[in-house]
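One structure, as structure tokens, below. Some questions next.
Here the complex is missing one protein chain, while the rest keep their positions.
As written, the chain order gives the labels A, B and C, with residue 1 at the start of each chain.
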Amino acid sequence: MCKKLKIGVIGLGRIGQIHLANLCRHMPETEVVIASDLSVSTHDIARNMGVQNLSTDASEVIDHPDVEAVIICSPTSSHVPYTIAAAKQNKHIFCEKPLDISLSGIQQTQKVVEAHGVKLMLGFNRRFDANFNQVRESVLSGRVGQPHILRITSRDPSPPPISYLKKSGGIFLDMSIHDFDMARFIVGSEVMEVYVKGDALIQPEIKEFGDIDTAIIVLTFENGAMAVIDNSRKAVYGYDQRLEIFGSKGMAKAENNTPHNTQFYAETGIHGAPPLHFFLERYQQAYRTCLETFVACITKDYPSPIDCQDGLMATAIGIAAMKSLSENRPVKMQEVLESIPSI
Amino acid sequence: MCKKLKIGVIGLGRIGQIHLANLCRHMPETEVVIASDLSVSTHDIARNMGVQNLSTDASEVIDHPDVEAVIICSPTSSHVPYTIAAAKQNKHIFCEKPLDISLSGIQQTQKVVEAHGVKLMLGFNRRFDANFNQVRESVLSGRVGQPHILRITSRDPSPPPISYLKKSGGIFLDMSIHDFDMARFIVGSEVMEVYVKGDALIQPEIKEFGDIDTAIIVLTFENGAMAVIDNSRKAVYGYDQRLEIFGSKGMAKAENNTPHNTQFYAETGIHGAPPLHFFLERYQQAYRTCLETFVACITKDYPSPIDCQDGLMATAIGIAAMKSLSENRPVKMQEVLESIPSI
Amino acid sequence: MCKKLKIGVIGLGRIGQIHLANLCRHMPETEVVIASDLSVSTHDIARNMGVQNLSTDASEVIDHPDVEAVIICSPTSSHVPYTIAAAKQNKHIFCEKPLDISLSGIQQTQKVVEAHGVKLMLGFNRRFDANFNQVRESVLSGRVGQPHILRITSRDPSPPPISYLKKSGGIFLDMSIHDFDMARFIVGSEVMEVYVKGDALIQPEIKEFGDIDTAIIVLTFENGAMAVIDNSRKAVYGYDQRLEIFGSKGMAKAENNTPHNTQFYAETGIHGAPPLHFFLERYQQAYRTCLETFVACITKDYPSPIDCQDGLMATAIGIAAMKSLSENRPVKMQEVLESIPSI
Partner (left out) sequence: MCKKLKIGVIGLGRIGQIHLANLCRHMPETEVVIASDLSVSTHDIARNMGVQNLSTDASEVIDHPDVEAVIICSPTSSHVPYTIAAAKQNKHIFCEKPLDISLSGIQQTQKVVEAHGVKLMLGFNRRFDANFNQVRESVLSGRVGQPHILRITSRDPSPPPISYLKKSGGIFLDMSIHDFDMARFIVGSEVMEVYVKGDALIQPEIKEFGDIDTAIIVLTFENGAMAVIDNSRKAVYGYDQRLEIFGSKGMAKAENNTPHNTQFYAETGIHGAPPLHFFLERYQQAYRTCLETFVACITKDYPSPIDCQDGLMATAIGIAAMKSLSENRPVKMQEVLESIPSI
């Protein structure tokens, strides 16, 4: 067997556990040599997966001499410092989204990562979904023609607890950021302007801390395309993840996935399965392919498909969206990007 | 057999011919006693349908002593004068959309119509489409719950000639106006604000006279719902007429109709029929039901389901859309409605 | 307007009323000058459609000097005598299926019809359904390649009353006969052998008079294709009318039609409309196109698309099916066809 890539995992929350399970159960070409989480209550989960070294201190992961790559799944505020520390130790980095909520933080990270020549890949896992890939392929191959209208529907089955929302950075950086990245991925051009209409129709109380749960976001791209994203924190029928790109030559359209492909014909009509419940189910394979791609980037020395620049743009669109919502006007991306200090 | 309702038809262009054919071929409870069109070249078409009385003068239709109801299919600018003339003769009126491009014209018409107690019904035929009716029923019955997001996709298979576009009143009053009416019909609330992003991606030359061919329109409703309409003048795959309303309890979704319900499985994949080509095909039954409803309003003395107020609001949203496009900002409906002189 | 084709209708039961309504409401190129039914209770229905001449005697229709074509919708046992009588009067004939339950009766009819040079068209209306036509087109054009397997699902929403069933001629001549005709229409070859497995799973009491309500019918064709038809008298979800033809180059597949094309997404899953309820709804347009084709055959002097030979073969397959069921063995068509006396 080939030599296994030695990996350290930082953060064993919901998303950390997904990555850990994929590494331990389905990626025998890797070995998780150490994992960390502030809460020791998560350590047993990792031990049951076969991880022998556990710590409450992320620096033990980063500094571990055997670790060749780190997977950062800790809270957003720690992404930049851990990434920079790992880069300085010449470790490759897979970091969950968003890389940061400040553009200058992202730019600073980018400099360090490039200086040390390590791989950095961001966890925009949806890029590895078979449906969205197929749609993108239709654009790249020219079948769609010149892109005119992109529609993304992205709705969660139920909102997270208020306590989570308060620290989430708001719907745009927490939830819509995936859609911003997807819009760039599909259209293949940069966003020029953002307009948002939104409201708290599900949990009016979140307005108190400036958040919303329902949004329509209009993006205008450099290549002339327009996109509209609709977000909701609560679709009672499940996780709604569809998109379609309409162009001068045709339209490519991705539908939801379902747990099975059967229908029941009753007196009351035809009944089919609702969409897969949430991201764990829907993006199960995408999460795996995403990590496998990261590993392949390292072992076969490919460039990272999702780099700092992608993180920067997704966050910048999120900042523009917040501005548009609060000022009820379209916001040019230039307004946001100009705010970055030239380093 | 019951006594036939005596009808006069004004305007024998594309849409006039649809109504005439429905009356003559499929509505034996009516009789078209006279029809008019400025162009005598259309008169033979009507004669072949069995209309014996033809004129180039609309007033002969309006003044014809046997005529109980008029169908107005002439150019938009004549809608108000013909409607008012007919009302004054105590004739019932079916008038094509838009009733007028000026709000004051519509208000004036409304006064006259009400004063004479005649029925006025506007030709927003899509309200009679089986799919959209089913969706609306889901809202009315409460199955959808509180409406949050309405999405309308409305795309034509190919743009009309430039010569037509120049006189069309622009995409919003010519094409999107159907979608504005549909949005009000489905959501069951009044629009408060309009934001538009649009461009001429298909025929850049139409920008010269201020028109566009691709638009994203965001509407905000009094009941908190938001709607997004996407319009294109050219969908190569055919007439794309879909909508979905997403609410607190579920989502109702109308798909396109197709000429047949078959699929072909080949080595290259599964091939299905494109949507019905254009409005003649897609709304064939809706046009018929629409006219039948008008006739039933008269013979059974029901109130008109689509009245002056509906015409006023659809035009007003169109005016707000034009303003939003040219000023690149959200426009409150109040700004537009306040401009109507109190009569 | 063109001269109207003068038509007489014999039989004003369920199917007679469908044809009458199509003629009177939607086919202004025809005029129903007389109609007959043994039961005077049906006469008012025809009068309300505008038929002025009514009789209890079919021969008054056949002998009426103005009548150019007769539509025969009376019970099966009268089809042959009325057809022969009409042919002898040089009237064109549209006759409901089956032409007869005896092969010699059909052959005798064929001779008379041919001798008088009148058109005879049988009411296998499903041949005019848009879905089935599209599938047939896929075979004719060669897209399907050499046909291998045809599957027809044909299920009624609920069984007719026992009293009707007793006189129906059995499921094969009453219900499956449409599928036998369809199988020949799609495969484009003659049936060589029939095998049936059947049972009375819905109404066991009908076994007493030798009938069944659930059947699997296997047909083998001269060109090598095999077909399987499944029939049920009771599909609780509505009228199930699907078929697919699988060949060396691909498969063409016709799905059910539904009253509308919308879906509802609820917590319990995705709900769509059941198939159109029954033949009146499903074949509404096919019935109309069928009669229009008959009229066009006469006025434009085309050959009838569904002639005596088609009636003969459909009945012969039905007779073979009955034999197969009672003897539980495959029956060669030759066994059945040889029984016809050479006339």
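Things to note:
One rule holds in what follows: a contact is a pair of C-beta atoms (placed from the backbone, for glycine too) under 8 Å apart; a residue touches a chain by one contact, two chains touch by 3 or more.
None of the values given here were measured: they were computed from a predicted structure.
Contacts of the undisplayed chain with the visible chains, over the whole complex, involve A, B, C. The omitted chain makes contact with just one of the residues A:Lys6, A:His116, A:Lys253 or A:Arg329: A:Lys253. Looking at C:Gly105, C:Gly250 or C:Gly272, the residue that reaches the missing chain in the full complex is C:Gly250. Only one of the listed residues, C:Ile45, C:Ile149, C:Leu280 or C:Ala296, touches the absent chain: C:Ile149.
Which of C:Tyr82, C:Phe128 or C:Tyr195 touches the hidden chain is settled by the complete complex: it is C:Tyr195.
Taking the whole complex into account, chain C touches the unshown chain at residues 146, 148-149, 151, 153, 155, 193, 195, 197, 199, 201-202, 214, 216, 218, 220, 224, 226, 228, 230, 232, 234-237, 240, 246, 248-251, 328-330. Residues of chain A that touch the chain left out of the display are 1, 24-26, 28, 48, 50, 130-131, 133-135, 138, 143, 249-257, 259-267, 273.
Although one chain is not drawn, its touching partners on chain B can still be listed: residues 235-237, 265-274.
By definition in this document, only the chains that are shown with their structure count from here on.
Listing every chain that touches chain A and chain B alike gives C.
Superposition angle, chain B onto chain C, using Cα atoms only: 180 degrees, a multiple of 5 between 0 and 180.
Homomeric contact chain A/chain C is classed as same-residue, with over half of its interface positions used by both copies.
For this pair, chain A with chain B, the centres built from the Cα atoms lie 42 Å apart.
The distance from the centre of chain A to the centre of chain C, with each centre set as the mean of the Cα atoms, comes to 58 Å.
Contact of a single residue of chain C with at least two other chains is seen at positions 265-267, 273.
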